[in-house]
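So that we are looking at the same thing, I have put the structure below in structure tokens.
Removed from the display is one protein chain of the complex; every other protein chain stays in position.
By written order: A, B and C. Residues from 1 in each chain.
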Amino acid sequence: MPHLKFKEIERAYGFDEVALVPGDVTINPDQTNIDFTVRDFTLSIPILASAMDAIVDTAFAIAFGKLGGLAVLNLEGVQTRYENPEEVLSQIARTPEKQVTSLLQRIYSEPIKDKLISQRIAAIKKGGAICAVSVTPANTKRLAPIAKDAGMDMLVVQSTVTTARHVSKSYRGLILPELCQQVGLPIIVGNCCTYSAALELMRTGIDGLLIGVGPGAACTTREVIGVGVPQITATLHCAAARDAYLKESGKYVAVITDGGIRTGGDLCKAFAAGADAVMIGSPLAQATEAPGKGYHWGMSHSHPALPRGTRVAVGTTGSLEQILFGPTSVTNGTQNLIGALRTGMGVCSARDIKEMHKVKMIIAPSIKTEGKYFQATQNVP
Amino acid sequence: MPHLKFKEIERAYGFDEVALVPGDVTINPDQTNIDFTVRDFTLSIPILASAMDAIVDTAFAIAFGKLGGLAVLNLEGVQTRYENPEEVLSQIARTPEKQVTSLLQRIYSEPIKDKLISQRIAAIKKGGAICAVSVTPANTKRLAPIAKDAGMDMLVVQSTVTTARHVSKSYRGLILPELCQQVGLPIIVGNCCTYSAALELMRTGIDGLLIGVGPGAACTTREVIGVGVPQITATLHCAAARDAYLKESGKYVAVITDGGIRTGGDLCKAFAAGADAVMIGSPLAQATEAPGKGYHWGMSHSHPALPRGTRVAVGTTGSLEQILFGPTSVTNGTQNLIGALRTGMGVCSARDIKEMHKVKMIIAPSIKTEGKYFQATQNVP
Amino acid sequence: MPHLKFKEIERAYGFDEVALVPGDVTINPDQTNIDFTVRDFTLSIPILASAMDAIVDTAFAIAFGKLGGLAVLNLEGVQTRYENPEEVLSQIARTPEKQVTSLLQRIYSEPIKDKLISQRIAAIKKGGAICAVSVTPANTKRLAPIAKDAGMDMLVVQSTVTTARHVSKSYRGLILPELCQQVGLPIIVGNCCTYSAALELMRTGIDGLLIGVGPGAACTTREVIGVGVPQITATLHCAAARDAYLKESGKYVAVITDGGIRTGGDLCKAFAAGADAVMIGSPLAQATEAPGKGYHWGMSHSHPALPRGTRVAVGTTGSLEQILFGPTSVTNGTQNLIGALRTGMGVCSARDIKEMHKVKMIIAPSIKTEGKYFQATQNVP
Partner (left out) sequence: MPHLKFKEIERAYGFDEVALVPGDVTINPDQTNIDFTVRDFTLSIPILASAMDAIVDTAFAIAFGKLGGLAVLNLEGVQTRYENPEEVLSQIARTPEKQVTSLLQRIYSEPIKDKLISQRIAAIKKGGAICAVSVTPANTKRLAPIAKDAGMDMLVVQSTVTTARHVSKSYRGLILPELCQQVGLPIIVGNCCTYSAALELMRTGIDGLLIGVGPGAACTTREVIGVGVPQITATLHCAAARDAYLKESGKYVAVITDGGIRTGGDLCKAFAAGADAVMIGSPLAQATEAPGKGYHWGMSHSHPALPRGTRVAVGTTGSLEQILFGPTSVTNGTQNLIGALRTGMGVCSARDIKEMHKVKMIIAPSIKTEGKYFQATQNVP
């Protein structure tokens, strides 16, 4: 039909559309190594907890750190806006769906307090955990020095889409190379989902890149502004950029898939797509230790004029330890994530994350049609 | 299997099957320019309101014009058939689903009154808005002169499918080059969805082309006659024709995607597919100012022998201003459409609509499977 | 992943996966010609009524013939097994779903009566209609002579899959070239769905070929034996075989798409895929004149050991005339099929069926997602 092509469009893939292919050697799960290193910090599990109010408060950060992961505290959330965030979080959990967006808009219009930033960071450090905190690009210049003075170990600069270049008339954009020099600590930036943007960001001197625009359970960016790249494709592209940048500079920048991971299966696929670590939200929001009380909502949900998000009822299903390491009697992949990762690696012949990057992946939409013939049992009296 | 191919068939795409890819530069929404120009008329927002009875009456046209858009009044709808259309519209809203098609068939069999055409146009002009009106090809010769005398500013000639050539025994087809000369005002023609038909229509001297056959929420053309091209593919092809015609003639004919747009996401995708402007129905039918009282139905729904359409209950969700500019607490993309467009453009490195045409697009079916694990909250007590 | 390929698999398409593309010229529906000719018989509408007990009895055959179509009477159904088929049909309509398959198995084990064959054919001839009857290959040698003596005009030899060659130890297979010579009347054979099988069948001397294995609403062949080719692909391949055979022999064998057509849209698509005529079941089972009383079931549903089918509740929605020619207030494409065909042809620049064969077709899965935002109105009080 077309005589002249206006533009080419390529197919992109998400977690549910792919599967991993077993390898030619099987490896016992206990023989796998899943360490993740950023500069001088090494985590024994390659998982970051999302900088979201339903997931990370100081107590959660300490508990998660003890288990080997790294929780990121949102410096622009309820923890730094309210002396007593507990109250606010209860209110969010109690409010009916129809009113929750406007409630969030109200709650997040309260100013951020410098004093609370210092207090929260001090608490995490006192608890013995690595302290990572997140800020948005627009507030980085103001908040980063306060956080550094308070003793943060790692800085995460995060917004829906962050690029190395920004055009604005109202303020001078954040210059990442300057920031890296001033802060002098490991810096992770995001989110990003393409080869070229990833490459540009890596060249600014950062240590890690968050991958994912529009994929999370609590996110409606794609409906609201049409923008989004499914996570498998986004990770594949940014991992390619990482390898290209390594060749170019000799520096290895961590690729961290952020958003959309709900199960052990998704986790395994993210690593096979090229991730060095993952950042997860919903699976951790289900922990007893999570401050969200069984609910979860996104960072853009409280935008005053164009909110993007839904509050998701994830429920409280087990302890953080159980969710990460089992044992479990849940069979849908939402518990024992680390056991699942090690088992998946073993089946796919991967001794470590680098070998997991080489695992074969196929396109295989997960269509479950057994329901037509039989059904998972329910209500057995 | 085939030894000899009977015909080739290519894949086409709709709004829900694609997504936009963020660019390498982010731009503050307030730095974007979304003007749309047709000859001497420049709109500050690139949106036309559909020539449908559930959307445009004189009051709506004036209100929509004040906000920067252009509403098209249907000269063959209830506004020109009934002195008091209000009554008829109430009746449509009150009638049960099963009887509504035959009611519409009855209502639209009432003759069009010349006097009412003049009155409606005068009212819009008096209200200070640009006055655009629509007619079907078969009635154009009779109605266009009346509308011109009454002071219309722009003429829209519209049917399900309109081509530069028409074969009929009962009447001499409308000759578009003649019409363009006689009317002497900007003329927009539609609908159309292919490269070759678009090119032929552009060569008749028109100023804009409506793109879209069978995509709208209130349309069942595809079920009834099997015909339809999904909007992304249709817009891509007609935008290619526009660029080809520009090279051929030096004249830029506006490509206006019409139908199927329900959210800010769809809106952004239409522009990325090559649209210069969009014509929207359902999103505006939800406005307090819309004459449809929360309902919406299509132009072919009242065909006496072969009706195509459904009445859709869109509900009344906010003021026209809120739907276009927010602020909002709705997170599904149906409010603050202009905020969404500017935000989407900023994320995709587009300073204006022409740059939006260059944004990368991917094929990424929107499969939401989180429901299996969690669910958006409902009925929190 | 594969080092050596075991077999190639190609994509096939059904009605719901494609759509027609409007042409560059629009034609008034009343300017289209839809005649269908087999030897000396010309039908004014290119539609055959399926040889199914829920659709064709003698009265229906006469009524359908008067409207321009051709109904095929099944010589192995209830009409020739029972003096009073009315009673049996009532029983089928009254029986609960769970028992209906075994009831059908019982009903169809009653022997076929030669006398009833003659009576039914005589009745149709007396009513002034062209009389076409169907038999299965295994019974053709016995039943065809009886039917010929009784005055049939056309013979349809039909089973799930019929080929020019058959291997059996229990009986000498039906030799089609011999049959064609003996009968001396137009012969239509089916069903078939591939290029090579179609070509072989055409070479036996037949006049028409029924296309379609496993697509009908009342068919479960694909679930039971895994066999089936979606109708668009099947029709495209057999139409290619027809054109190849025409070149080879100078004879034009009619390609008749049989099964799976439910709407005017499907009908239009069948012709665009290369059909010269269609055979339809479910849409006609909805007629007041249909003997099935609002129900519909398939020919293989009563197989004594391996039944394939479901009884489908189609309801009774209008007169045969309304279903074929309208006018209608139904907007889902199931009424005014001929109006829909002529309108679709006009929009696609096709003056006759041969031109309809040249219409462009695209792959465009019909995903309706508006439900997420609005809904077709229901229960308006």
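By definition in this document, a residue touches a chain if its C-beta (ideal position, glycine included) is under 8 Å from a C-beta of that chain, and two chains touch if they have at least 3 such contacts.
Treat the numbers as computed from the prediction; the structure is a model and nothing was measured.
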| item | value |
| --- | --- |
| Listed residues C:I27, C:I55, C:A164 or C:I187, member touching the removed chain | C:A164 |
| Residue touching the undisplayed chain, where the options are A:I117, A:I206 or A:A272 | A:A272 |
| Touch residues of subunit C, complete complex, unshown partner | 1-7, 9-14, 16-17, 93-97, 100-102, 105, 160-170, 192-194, 196-197, 200, 213-214, 217, 220, 222-230, 233, 262-263, 282, 295-296, 301, 304-315, 332, 334 |
| Touch list for subunit A against the chain that is not drawn | 10, 13, 18-28, 30-31, 194-196, 236-237, 239-241, 243-244, 263-269, 272-274, 326-333, 336, 339-341, 343-344, 347-348, 351, 357-358, 360-364, 366-367, 369-370, 372-381 |
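What we mean here is this: only the chains that are shown with their structure count from here on.
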| item | value |
| --- | --- |
| Copies subunit B and subunit C touch via same or different residues, half shared test | different |
| Inter-copy rotation, subunit A to subunit B, in degrees (Cα atoms; steps of 5) | 90 |
| Chain centre separation in whole Å, for subunit C relative to subunit A (CA means) | 55 |
| Where subunit B and subunit C are represented by their mean Cα positions, the distance between them in whole Å | 39 |
| Contacts with 2+ other chains: residues of subunit A | 1 |
